[in-house]
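Omission of a single protein chain aside, the complex is shown with its protein chains in their original locations.
Labels run A, B and C following the written order; every chain starts at residue 1.
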Amino acid sequence: MSPAKKKNSDAYLRMYRQMARIRAFEDNANQLYLSAKMPGLTHMYSGQEAVAVGICEALQTTDHITSTHRGHGHCVAKGAEFKPMFCELLGKEEGYCRGKGGSMHIADQTNGNLGANAIVGGSAGIATGAALSARQLGTDAVTVCFFGDGALGQGVLYEVMNMAALWKLPIIYACENNLYGEYTKVEEMAAGALCARAQAFGIDAFEVDGQDVLAVNKLTQDLVAKCRAGQGPFFVQLNTYRYHGHHVGDINRTYYRSKEEEADWRDNRDPITNFGAWLTQEKLVSPDELDAIRDEIAKDAKAAVDYALAAPYPAISEVDMHVYAHSA
Amino acid sequence: MSPAKKKNSDAYLRMYRQMARIRAFEDNANQLYLSAKMPGLTHMYSGQEAVAVGICEALQTTDHITSTHRGHGHCVAKGAEFKPMFCELLGKEEGYCRGKGGSMHIADQTNGNLGANAIVGGSAGIATGAALSARQLGTDAVTVCFFGDGALGQGVLYEVMNMAALWKLPIIYACENNLYGEYTKVEEMAAGALCARAQAFGIDAFEVDGQDVLAVNKLTQDLVAKCRAGQGPFFVQLNTYRYHGHHVGDINRTYYRSKEEEADWRDNRDPITNFGAWLTQEKLVSPDELDAIRDEIAKDAKAAVDYALAAPYPAISEVDMHVYAHSA
Amino acid sequence: MRKITLSQAVNEAIAEEMRRDETVFLMGEDVAEAGTPFKVLSGLVEEFGTGRIIDTPISEPGFVGMAVGAAMTGSRPIVDLMFGDFLFLVMDQLCNQAAKTHYMSGGKLNVPMVLRTNLGATRRSAAQHSQSLHALVAHIPGLKVALPSSAYEAKGLMKTAIRDNNPVVIFEDKLMYQDKAEVPEDEYLIEFGKANILRQGSDVTLVATSSMVQVAVKAAEILADEGISAEVIDPRTIVPLDEETILASVRKTSRAIVIDEGHQSYGITAEIASRIAEKAFYYLDAPVLRMGAMDVPVPFSPALEDLTVPTAKGVADRARAIVRGDKANAA
Partner (left out) sequence: MRKITLSQAVNEAIAEEMRRDETVFLMGEDVAEAGTPFKVLSGLVEEFGTGRIIDTPISEPGFVGMAVGAAMTGSRPIVDLMFGDFLFLVMDQLCNQAAKTHYMSGGKLNVPMVLRTNLGATRRSAAQHSQSLHALVAHIPGLKVALPSSAYEAKGLMKTAIRDNNPVVIFEDKLMYQDKAEVPEDEYLIEFGKANILRQGSDVTLVATSSMVQVAVKAAEILADEGISAEVIDPRTIVPLDEETILASVRKTSRAIVIDEGHQSYGITAEIASRIAEKAFYYLDAPVLRMGAMDVPVPFSPALEDLTVPTAKGVADRARAIVRGDKANAA
């Protein structure tokens, strides 16, 4: 292989692996919930992997992301490890947030993930502030703000997009349009075209197939470079689909979407299957190698789950720790 | 005069009179402030008269408006009387709000004015709710939501425009672009084109000369008819100018806008002068008649001010009345 | 008498009022076909249609603001706020607009709206889905605040709320949706500002709200076994607050503990305790104790979360201590 091809192929395999890791993580999380081993509930990212991975692979560790209630995928894609993630989901001390945040607040500041957020649209301000901070501090960090189509209902998003546009901040608003907000279709919640809502502020907006990791990655690389050159902000609408219910408990969902629709996305538009097929077709990897990757990931995930299940809870004395940070 | 011309001419003279009434009201309010007879402070509408009058003349008493901190003009235009208005500004019992609201909360529910609002953008929800209410109750009432260019910064406006668009509510969003929000230019506060912010939700948006009462009135008549026919909502950007400072205390303002700019608007684009000139030119009225109208209004205003100055304050027992409405 | 869940009770109350009064409508996220995530409103859209059970976008400030405007113009909206934590998003509409309109207009405009939402932790929902924020709205004049503590209470208070001519915020306890209680088939209302004495007692008064009423009742049972007689009072509404019933009880028992699931500091227990301590001062044999939730964001971890909320055992322990004249808490 030529060095360039090799380099690309490394990146491709990393993206494949990262998507597979997200899927494996979610399958295990779902299992934990179904077997009543996980407290609370959680929102599965399965089906949307190409969005998080395509975007985060275009970022540096020092770049920031903000995430959502459906945040495991973003967390893995930005570089997190399975063990502290599962520990967090189970409320264990070794979790990324010492068990205090859980699925809806998982954050990983070492990799620039400023955290999931249980308020829809709640991270729009935080993300835009991180972009402002980069400008204030003179770093070249770019921020990606992930949010769902439903978050377009939150007014604060328009406030911060306006400021980002006025001040040319290095931020990408990544709108994951998975067609539903909870149990309601996007058309019933959003008048007009989604991209128009950013264009109204003079922000360049792009629509991309969120099931195509390479398309997502390519567009993001371009936009990140432009952001670093002071040409931000940008808005990207990523068309995608969540395979599971809104949350793990949303089992009977035919009243808001059909089984046919679900099957169509799973069978024909799966980002991992399709990317895997392309990789083998292009002879960048053999089907066996891909199987091996997935097997290895499955083992990793299983080991992390077992570890997390056995890991200790935080000491009860932690309950009133971390309410306030120490000041100098 | 032909009946049609007579009818038009009646309407024209009413609009002239209403604009002159607003100007007279504001001149007196300003005087009250400067002579320290008025408590608190207030925001003058002078210069923007054609907006309120052009719009409100296209409405019925049963239609609703919501107003802003700069609300005297909307109040007069929607049918309010001088005496209870001045009483309100002076905190007297005979004020529209028994002196409890004051300039920034003046309301006149008998004429469908749901009130001024001291929260920028604060009436966007109320106005849109009034439009929803009309639909729920099956009336044909239309609502006009007045707000300034500065209110485009408030996210809630986008939330309710989206719902108005989704549900085709009978509402007109009337954005009075007087070029400044307090001491800051609109370009520094708003990225992109103002109308685009409504168009993003699929709302038809119009830009009109807010100094031309006939243009404003004609457009509004059209949009009100469409709203009644179920074709709302609409957005109108009215380009206009406030002659005074942001509030009565904002005297030295050359640091944010030039005296030349102010003079240009006053001298060349005054809505009352220009409309008066057109009326006389079209021989619909003589200059003397216009002078007589203004004199009469000046007398009315003076009488109302004197009345209000002498009127009693609410009894101190009122202080804890009206916190809660009686329930059946 | 038949028993129904709190969820059914709320559903019935809304349905009855919507049948009675055409101007009542309901709006919120996923309230129609989905019947809310807690399924409390299931079936309403089938009866009343999407014209009166209205699904909204995820725009809490927007639709609460719209409810204010609708209420000012002849409608009687009920707004569904999916989690009490989202109150923070709608405070301006609720507190600057809804609460003040009647007063600011000199009594000329009314805002007859209901905001139904919920409170309560220990569901492993973490810090942004577990708060009990009723103290915030109770502090704002112009709002009424109701805290039903059972299915019976929920139905009667909801019906009264819908008929009230003021903005009413009603908090349901998320953990109680499946709890059943006797609820008459015949119509009834529960007057605002009249506390409910759930249990008579002579040694100590337990004033408890919402989710903590059951905790107080259980504590009273524990204490009864030990020969200590606790009176349990549920204020039902904290605005208006039935001070008289509470004071009368404390004048009799000479001791009081106030229990609430909101954060303790600057919360509900402070107001009620300080009124007791001031107005029943000469009757008190012991300091009035307060038991609120810990002053920490609600932690996700099950190992931590349950520590943050008062328990029946905790209440019984403290009641026992003051009844036995233990001065440990006083300096």
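Worth pointing out:
Criterion: a contact is a pair of C-beta atoms (placed from the backbone, for glycine too) under 8 Å apart; a residue touches a chain by one contact, two chains touch by 3 or more.
Remember, it's a predicted structure, so these values are computed and weren't measured experimentally.
Taking every chain of the complex into account, the omitted one touches A, B, C. Among A:55, A:77, A:90 or A:130, only A:130 touches the chain left out of the display. Contact with the chain not shown here comes from a single listed residue; of C:268, C:303 or C:316, that residue is C:268. Here one chain is not drawn; of B:150, B:170 or B:210, the residue touching it is B:150. Set against the missing chain, the residues A:26, A:159 or A:270 yield one that touches it, A:159.
For chain B, the list of residues touching the undisplayed chain reads 39-41, 91-92, 97-105, 117-122, 150-155, 181-184, 188-190, 255-256, 313-314, 316, 318-320, 323. Panel shows chain A; residues 64, 66, 95-101, 105, 107, 109, 114-115, 117, 119, 122, 124-134, 136-137, 141, 143, 155-156, 159-160, 162-163, 166, 321-328 of it touch the chain omitted from the view.
Of the residues in chain C, those that touch the hidden partner chain are 85-89, 91-92, 94-96, 99-100, 103-104, 126-128, 135-136, 138-142, 238-239, 241, 247, 251, 262-263, 265-271, 273-274, 277-284, 286-290, 294-297, 299-300, 327, 329-331.
To be clear about the criterion, only the chains that are shown with their structure count from here on.
Centre-to-centre, using mean CA coordinates, chain B is 41 Å away from chain C. Within chain B, residues 155-156, 159, 162, 166 each touch two or more of the remaining chains.
Across the assembly, chain C contributes residues 56-57, 59, 61-62 that each touch 2 or more other chains.
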